[in-house]
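Of the protein chains in this complex, all but one are displayed in their positions.
As written, the chains take the letters A, B, C and D, and residue 1 is the first residue of each chain.
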């Protein structure tokens, strides 16, 4: 099940959107029904519900044949009608909170993309041109930040493998020995910025760009605060689930509701009770199951793709910058 | 279908609002019912639903005539009542998430309009007056940014055709060879700002406007960060759909629900079952269809109109500025 | 109808709130039912619905009298129950999006009030005291901004009449010839700030307030960005309706739903079908009608009152400032 | 009724929360049912509804006894079912918008608390130590701001009584003669800041804290902008109700719905119709009544308690500061 979650990491492009919108999707979705992950994941409770329904059917049939005492006839339809709004309330909460968490996590990772780009643009502009190795180190650690955070938020990732060949051996060792690696990355970037500023310490008083430099420094520091906020925000989502009482109350109500459903349906549906109960269970348990899947969004978001995007963006900015620098020095 | 989406790109003015609000809209909408795009787009699943309903009708009629075995009579009305809240939950999610994405995309493009104006105003004020060609280049690349982003977000747009005659040949070539064009545009604007600042490098120490200049630079840099955030935000909407599990679960439930509906209706409606099923399917499939249409908002937002607005605003600010400059020099 | 919208522009005070909360409101609202604007505006579709209901009644009566063939008896109650959640979904969307747009527009105009005040406070403090005519011009154009935006957002307003006597003839002409007047106002304010700063250009290096001045300039520039954002935000609301497909789908479903309602009611209500259909139509069409009314909020918000507030606030700040200046110079 | 609203101004502490959560609350709430304010406030419409129900009962009884013609038997149950979703829609809107307004107002007042503290902390740090009387004046006017705003937002408050002994006679007079008192308070604070800065005007060029001072000034100016935004935001809530059309449509539908309810219930409940109608009316009218109560939040929020908190916080910060100053000078 945990492995299957990886298959949910999709990135859409124009073609996928077109396919997503095409009328053929109903056919596609229906044919994929029995192999769908949702069905697979909720197999156990679904089988239980069907067993209960079958048992109820057998008892009623036996009672009709006089083999067992009659079940007193209770018309519980009204009860199901009266409680469905409360169940709806709980399922809406499940759906909404899960989606909000997914959306918030995705937005925070989008922010990492944006700010990595912006920070690289600024860093390349303000780290003095005579320190190309510092510029490169800066780019390299901006890339390392997103990889560190990804490995921090997911079980079973290996930061060493992710960064092999992307950071020099010594830097990688230092990073791997840190307790809180995204924080460590942030500290390294801050130190690079501090070191980069040193050569500018003896500028002449009439250098009007000193103010600009100070401001650029502040703006990059602000981006570091954004990184710190995103790190903390992702940890918050990972450490704090939706209050468990809601989750438990929903589970219990769903179980009770579905267990008593066959009693309510037998009179109207007889042996059709079993498939009908199965369908209702599939719908309701499915909503809960998807909610649970989406509640912890980091293992279903395509973070590795986002990290790749950041990496290629950063190095493209670096190469464009280097090319311009070379052109400028030739002039 | 993809071509039809272009017709959804509307821009309202006072007259359209008045027509939108007029009582005659009900008539207008009803007469347009059978030629509407929504109906056209959901033709296939609608025909399927009607076929199922017809097949059910034929079987029931045949059974009544004794030609085929009876379908056991199951009263599924209760089941439909019991599951409608769950279907409502899923449709509400579809509608809300789709509208939120549409709204967010529109707001981000609104931000591009606002900040393009504001940035042009500031750029014209702080790029030294003795560099008119730099001022013009600045305006031209602010315009290029919105066009680049539009082509980045839509399939089938041609950035070369969009910017032909708006950028000089050499600049256009450079832009077209870049991998990530909106990012490249941002980099060019940042370079213009950096180049513009150079002449101010030797201001005298008593020039109190040096601080103002540094601040103006910072503020324009902040606008570039906004551009980077909008670029990333639009990409996020384009790359990440609402979790597909929700979409699939909704499709499946709708299909199952509508397939079993004729069984539930036959007793009450007989052959009227077919049109009634059609109407219910039209309503429910329509909500899902519109949700899917709006989920990817860039191909239905009038981005080309927004780009035109930006272009005319930027050049109007430029011409007002030039006129004032000419007036000032005459004095 | 468009004229009537003006009457919706209310401003509450303590007395109106007390009346709004008093128990007598039910009586007041009921007696005003038949003269209410909502009823008037939705007269046409309401009459149509009643006509359909009457026609259905006549046919059924004729059928009972054997004059026309019987309508096959279909029990559509279930269908109405099954589709009501979908109609609810669409009406909730109508209501929520309309209210959100109204609320957003009101908040943006509230922001204009706040920032006009704040900007005037700062402008009076930082435009040198020896340029009283520049201070006055500044106040005058802050006032002109809100009026220009109001006329920009509403059909049938006359900016010339609004600003006659508030701007000198020449300035008014210049404003009226501009294509985008709120933008022009912003440009003028920016120029005043720029001109105001000039005398300070030769401050001595030990003037510690130079930094404060630069900051004050930046903060006023930020307020101009807020103005640009509000201008753009209001235009966005004016130019972009809620996706029309939703509006059309809702109209169509409402029409179909209400047209078939009499068939469903006849058995239970006979000739009472007509008033009952009328009541249901009144309720449902009313919600849609109010949604449409509120969707374009600028013609129903009391913008002229808000502009008056801004004007009196700005001039009160100016007169307090002048009085203090006079007092200070006397000392 | 307006007096009763004052009793809704509660401030919770640990004990109140414990009582709020205790199981005994059901008993407490039920015993307080008949003395509850909600019931009292909606007495008139409740009595009306009960009268209608009684009249319907009398007529039906008379009809059964043959004294008056029969009311044609119409089964309106379906109609009530069909319209309940629309009524739900309107009641949800009432509840949500009212609560949002309450929450927004509370958050804005929370912001006043936070920023009053923060501003006092900064003001005490940056107003020169040799001007203790200016520091005290600063604290006094920060306290005056919240009191002025409270009296501005509530009918029947007396600013003079509130500030007697807290502002010197002359300052209090000046404040009371201002048209817009919260704005006047802001202007005074801005002037204090400006005056406080003057002694620093001749700092030496090597004073590296000049930048800090300028920044501190800017940050306090930002807090003044927050005060201006809160003032405007509270006025917005006070001046602009939720669009009245919604409120009226809800009132009308509730009245019609409750008036026809007895006809629908008589067959099933006979004379029990009266109490049952009463109960339904109590539930529905109650939701509307609470919504109206909360819609204008300033008279039910404990603003005087919040003002007291601000006052004690500001003076505690002042006395701590003074004690430290004394300790520092002794050293």
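In the analysis below, a residue touches a chain if its C-beta (ideal position, glycine included) is under 8 Å from a C-beta of that chain, and two chains touch if they have at least 3 such contacts.
The structure displayed is predicted, hence computed values, not measured ones.
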Residue, one of D:159, D:172 or D:276, that touches the chain absent here: D:276
Hidden-chain contact residue, picked from the options D:113, D:176 or D:256: D:113
Among A:6, A:252 or A:305, residue touching the chain not depicted: A:252
Residues from chain A at the interface with the omitted partner, ascending: 1-2, 41-45, 48, 72, 74-76, 78-79, 81-83, 85-90, 92-93, 97, 154-155, 178-180, 183-184, 186-187, 190-191, 194, 197, 200-205, 207, 210-211, 213-215, 217-218, 221-222, 224-225, 228-229, 231-233, 235-236, 238-249, 251-256, 292-293, 295-296
Absent-chain interface as seen on chain D, which is shown: 8, 10-14, 17-18, 20-26, 29-30, 32-33, 36-38, 77, 80-81, 84-85, 87-88, 91-92, 95-96, 99, 102, 106-107, 110-111, 113-115, 117-118, 121-122, 125, 205-209, 211-212, 215-216, 219, 261, 264-265, 268-270, 272, 276, 279-280, 283-284, 286-287, 290, 293-294, 300-301, 312-313, 316-317, 320, 324
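The rule we apply is simple: only the chains that are shown with their structure count from here on.
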Chain A to chain C, fewest steps along touching chains: 2
Inter-centroid spacing, chain C versus chain B (mean Cα positions, whole Å): 24
Geometric centre distance via CA averages, chain D-chain A, whole Å: 38
Two or more partner chains touched - positions in chain B: 81, 85, 87-88, 92, 205, 207, 211, 214-215, 293
